[in-house]
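All protein chains but one are shown at their positions in the complex.
All chains are identified by letter, namely A, B and C, in their written order; residue positions are counted from 1 within each chain.
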Amino acid sequence: MSDAIKLPAEALWSGDFYNEGINRDNLFDKLKEECGVFGVFGHPEASHLCYYGLHALQHRGQESGGICASDGSQFHYHRGMGLVKEVFDNDKLVSLKGSVAIAHVRYSTSGESKLANAQPLVFKYREGDLAVATNGNIVNAPEIRSRLERQGSIFQTSSDTEVVAHLIARSQHDDIVDAVKESLVQLNGAYAFLFMTNGKLIAARDPHGLRPFVLGKLGGAWLFASESCAFDATGAEYVRDIEPGELLVFDAEGMKEDRFSPPKKRAVCAMEYIYFSRPDSDIDAINVHTARKRMGRKLAMESFVDADVVTGVPDSSISAAIGFAEQTGIPYELGLIKNRYTGRTFIQPSQELREQGVKMKLSAVRKVVEGKRVVMIDDSIVRGTTSLRIVNLLREAGAKEVHVRISSPPFQNPCFYGIDTPSRKELIASQHSIEEIRKAINADSLHFLTKEGLIESIGQLSEGEHGGQCTACFDNIYPTEVPDVEAAACGGCD
Amino acid sequence: MSDAIKLPAEALWSGDFYNEGINRDNLFDKLKEECGVFGVFGHPEASHLCYYGLHALQHRGQESGGICASDGSQFHYHRGMGLVKEVFDNDKLVSLKGSVAIAHVRYSTSGESKLANAQPLVFKYREGDLAVATNGNIVNAPEIRSRLERQGSIFQTSSDTEVVAHLIARSQHDDIVDAVKESLVQLNGAYAFLFMTNGKLIAARDPHGLRPFVLGKLGGAWLFASESCAFDATGAEYVRDIEPGELLVFDAEGMKEDRFSPPKKRAVCAMEYIYFSRPDSDIDAINVHTARKRMGRKLAMESFVDADVVTGVPDSSISAAIGFAEQTGIPYELGLIKNRYTGRTFIQPSQELREQGVKMKLSAVRKVVEGKRVVMIDDSIVRGTTSLRIVNLLREAGAKEVHVRISSPPFQNPCFYGIDTPSRKELIASQHSIEEIRKAINADSLHFLTKEGLIESIGQLSEGEHGGQCTACFDNIYPTEVPDVEAAACGGCD
Amino acid sequence: MSDAIKLPAEALWSGDFYNEGINRDNLFDKLKEECGVFGVFGHPEASHLCYYGLHALQHRGQESGGICASDGSQFHYHRGMGLVKEVFDNDKLVSLKGSVAIAHVRYSTSGESKLANAQPLVFKYREGDLAVATNGNIVNAPEIRSRLERQGSIFQTSSDTEVVAHLIARSQHDDIVDAVKESLVQLNGAYAFLFMTNGKLIAARDPHGLRPFVLGKLGGAWLFASESCAFDATGAEYVRDIEPGELLVFDAEGMKEDRFSPPKKRAVCAMEYIYFSRPDSDIDAINVHTARKRMGRKLAMESFVDADVVTGVPDSSISAAIGFAEQTGIPYELGLIKNRYTGRTFIQPSQELREQGVKMKLSAVRKVVEGKRVVMIDDSIVRGTTSLRIVNLLREAGAKEVHVRISSPPFQNPCFYGIDTPSRKELIASQHSIEEIRKAINADSLHFLTKEGLIESIGQLSEGEHGGQCTACFDNIYPTEVPDVEAAACGGCD
Partner (left out) sequence: MSDAIKLPAEALWSGDFYNEGINRDNLFDKLKEECGVFGVFGHPEASHLCYYGLHALQHRGQESGGICASDGSQFHYHRGMGLVKEVFDNDKLVSLKGSVAIAHVRYSTSGESKLANAQPLVFKYREGDLAVATNGNIVNAPEIRSRLERQGSIFQTSSDTEVVAHLIARSQHDDIVDAVKESLVQLNGAYAFLFMTNGKLIAARDPHGLRPFVLGKLGGAWLFASESCAFDATGAEYVRDIEPGELLVFDAEGMKEDRFSPPKKRAVCAMEYIYFSRPDSDIDAINVHTARKRMGRKLAMESFVDADVVTGVPDSSISAAIGFAEQTGIPYELGLIKNRYTGRTFIQPSQELREQGVKMKLSAVRKVVEGKRVVMIDDSIVRGTTSLRIVNLLREAGAKEVHVRISSPPFQNPCFYGIDTPSRKELIASQHSIEEIRKAINADSLHFLTKEGLIESIGQLSEGEHGGQCTACFDNIYPTEVPDVEAAACGGCD
């Protein structure tokens, strides 16, 4: 085992540990979640619906939240740091008047004031008010921004969204729909966009469909969301996925279906299925829990191991673990328990207490794993520090053997489409062989799901209407042009 | 079906819905959780350890938290409303100096100022400072309290703990250990007590062992907790359960094992196994998850039904659902998903939005249950409103049949030992036949685990060293004298 | 000048500096304010009235506030740390139902949890609920407390009030009025007491009338307050001062005037006139502002100095400064300005910034004092550090001469009646001659008002109905028995 992948105890206690999340990404070194968008057109309690919708999308971003409503002549908006329930109270929601609203939860920004980057962003330009919320990342935003700055534009955020607003304001078209279309064609990237004026709401999804985006209906109102689970939460009915390259316009005359681009090769982010989305969401008509369970079954077929118990790392790996257990007949057990109460304000233990074993978020169940050969299912390995820590938890609790099975292929390449990944040098699977990783994480055996197994598990998407995922993080095949991968900073969610 | 068990939609939206909890008891009408105690003797960071220990016991009480530390000559304490992470910040913990500390989380009090009842309670009496924290309920506290009041005692709380403090202060014994023993023998009830002076820490468990209480060790320090999961969280080693009737004294001379009562017939609260405790805790050496899984298996044996999927109500029924699935071979699925972010500050939807279907905490996964025959495993039915709501969630999501299986016997009798139960009239199983309940909750079939099945599932406890549970809520056989059950208000945790 | 009275720059930056107060006592080393009480009998919005009444008494205590209301059968109460406006919001006030209420603001407690000592204290005893709020100090509380502890009493606070509650509960009398009377006669001290049960409100003032206490009327309701300014704030009419030794009982049958003691030699705290009370209050029918102005005039007569401007230390010395200016014809100017926004959360400047001259609360007005001979009027000198600092402020702003005139005699003896004074060793006037003090505070001249001048300024009180102040802090003549003055800790407000 090379020095490079020694993962010392201290490294296991990163600040990320203390962020709250429905997925366990907040343990140690997991991928940063993306953002989530939600919108309502034509409901008298639009802001309240946004609140419940954002709440259902909270796992996509816990750093900040915002809602901007239009009463037809004026915007009313509020944005703040924290969980949706912390940012809004009833008085605030009531003050956000109007039957049209767009909303956003955000994971994180780098540098600068974070609040300034909270969305929806709200602008005034020659045609009046404009609000924008987006999930995704614009690969060529830096180039466009430089060009705009040379032309005298000023920026108040580090957000790609502000770039798009400038393009709209500088468009030759007075009509907002034309201006949005003219702007979107200049973009290279992954996105679900919601634009709002005092009169119109526009929804658009990138030409490859990299980020999920669904359309719903609640009585006479239209709803928009990053994930379908937000429709269940608001009592709305799922209508359909917004199509890659599609642009939907809503105004007093109803919905108009339009396009700003022909659809390109469909490339839905595979990590949405593997890890990001809530298990009760459907993406492009495929249920996430079901896909994960198939990943677990497939993983079992590809890398069976004789063992006593199967356990999943909560919460995102539970479905795959159940699938693995069903396929193998090895009993599925709650070998790892997560404490639900840990949150941002939690006090970090002193060095001494950490060394004495204070744990906060995850614990292994001794009676379940003691003396047992344990199969530990996880969804991915990023730097490896998380995995080492969990394997050690299981060993300290008496596990005789720990066999790690990962329900996705080795994560080797940075993402430019809205997921905040470390550089290649920090991706353990990019630098080391599987055997080296196995040693580094102290596992008795280690297997990753193959790319073919993954594709097959997700479903009949490889061809036909719904065909195609983006698996660039596994195979280095990016659906759009990307910067020099070795050098580039990787694109977190905007 | 009688009128009495019509459960209208409105009734489903009680305020309890909005309380946060690791168990789903906060959904609708579940049993109120009890309290949790934690203590440290002989560690330089005693308060910090209490913080992490309480955090692991947070599921036992989310209303208030408190820590009292002794530096050998003086107490330093802080109590507040809310989750442990909200009550304490690092400055507060640092100010709670001393190597001995006791701590408490509390669920709820009735009437009056809630903060006044937050524990540990701290008193001054002729021998100096005294702090007390307890989990449980003293059945004869009202009688003792009346007697004390007649003798001129004043009370600042409605807590049983203050009654015990008065007994200690009025004892003829100057020695705190003797005074505590003299006081405890006057009590009839269920309890885990921690007493602290500037010099001594005393732990005592009721003679029947109704409430759990465990002893651990972290280096040279002794730790005390309501559940063993708090030891895992603090890196401590489980030593043993404190015995019924036992009294342990810790001071500069180390630990002294003593008794205030001979052990009586062991009667550990069965609901701790069924529902209250964390799955990674062991109670009297039996792991909770494992016991629950056996309940699920047993339930399957007793009431098999041909179905397509098994789902558990998160989080407390997951283990039993897994057991049921394993026993029957019906696949276990995540048919119900809980939103982790709902909390006390959450805004309640308007009547109109509720009618339109806004949900906050639990949603059914359409792709998993649509067109399927679903077995829904839950741990108990109290009033029935929760069950009806969940069954309806599943039906709205397309379930063809919903078969409800409960991993405990019908809950028919109030608890006097620290669980806040409704009166008999409100207990649906006390007033109605199983067939009536089935109709009331809109299920296709309904079965409860038998008492024999329950006992057998919990383990080899019915005789021998660890023999005996309290199952009074199911069979009306109370291990101690209790008030007139029909009339009595039922004893929440003190 | 002895070393003992070098007052180094660092000493000027005590923590007290940062407390907020209407008086400038929070500057540096001023005397600690006492508490304030307020009560209502027979008004449907009793709690709201308490809120406004406490607000007007806020200068008497900014550390904690509390209100306890009775709806006739039950108490509703809330207490918290901070200003009245921080402790209560409208929801809280609305929840404090009932037409009878007592309320309290408190300055400070030593040691222990401060919240536990916030008043009103609420007890249950054999006759039901009892709430108590008080302003003052019980000199013999420690003796009574020891006796009670020997009899088995437990205490949850360090407050004298709890001692009185024990006396009431242990009284042979079942009737609350008899029990209160029996208890009060055992006390030696200074106090304004409000007692409340579900049915009665009782007000009592100590036999010497040391602490102020007034009775008012608002429509059909009776109001009680430490100072009459609280009646102006609530629109109530001042009725009369409660008499020394008097006990007023209010219940369904109206007011009953009673006594628990014959009035003893009247001894109203002179510091109330000099410094504590609001200028718009009347104490025993004498207006505070007017009395202070007379002190200023008298001081001018006793110690005229030729100068260019007169300035007062805001806020408590403004009235005396105006009087001094009028008497001498020297113009009164705003030579010192106080920043109103400083509060408890204010960040203390670093050592370096302090040395560079960062000031927070008080600044001298250069244009007013530059090149001038300044008379600086202050109400008292405790340790001398404040005075030195202010004199230096004036000198740094260019004052040519600074003549300090104090509108009270030298403060030489500790108070046992509710004012938190330092021990004699720390009282500069107790240890040093006036000339030594003058040097220590860097003044060109220094004079104190004579005791005779003070008495005369307060008014026609030295004989007749309203005769007599307590001037023990100046002349060592205490109206009641007191502990060994040299050794004793001095009695802050309870």
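Keep in mind that, in the parts below, a residue touches a chain if its C-beta (ideal position, glycine included) is under 8 Å from a C-beta of that chain, and two chains touch if they have at least 3 such contacts.
The structure displayed is predicted, hence computed values, not measured ones.
Looking at the complete complex, one finds that the omitted chain is in touch with A, C.
From the set A:His78, A:Lys372 or A:His432, the residue in touch with the chain omitted from the display is A:His78, counting the whole complex.
The residue touching the chain not shown here, chosen from C:Thr197, C:Thr234 or C:Ser457, is C:Thr234. Touch with the chain omitted from the figure is made, among C:Gln186, C:Thr290 or C:Gln412, by C:Thr290.
By the touch criterion stated above, the residues of chain A touching the omitted chain are 74-75, 77-79, 111-113, 115-116, 121-126, 130, 149-150, 152-156, 158, 162, 165-166, 169-171. Where chain C meets the omitted chain, the residues involved are 20, 22, 45, 48-49, 51-52, 55-56, 58-59, 62, 83-86, 88-90, 93, 218-219, 229, 232-236, 278-280, 282, 287, 289-290, 293, 315, 318-319, 322, 326, 331-334, 337, 339-343, 345-347, 349-350, 352-353, 356-360, 363-368, 397.
To be clear about the criterion, only the chains that are shown with their structure count from here on.
Within the contact network of the assembly, the step distance from chain A to chain C comes to 2. Chain centres here are Cα averages; for chain A and chain C they lie 60 Å apart. Averaging C-alpha coordinates per chain places the centre of chain A 36 Å away from that of chain B.
Shared interface positions of chain C, defined as residues touching 2 or more other chains, are absent.
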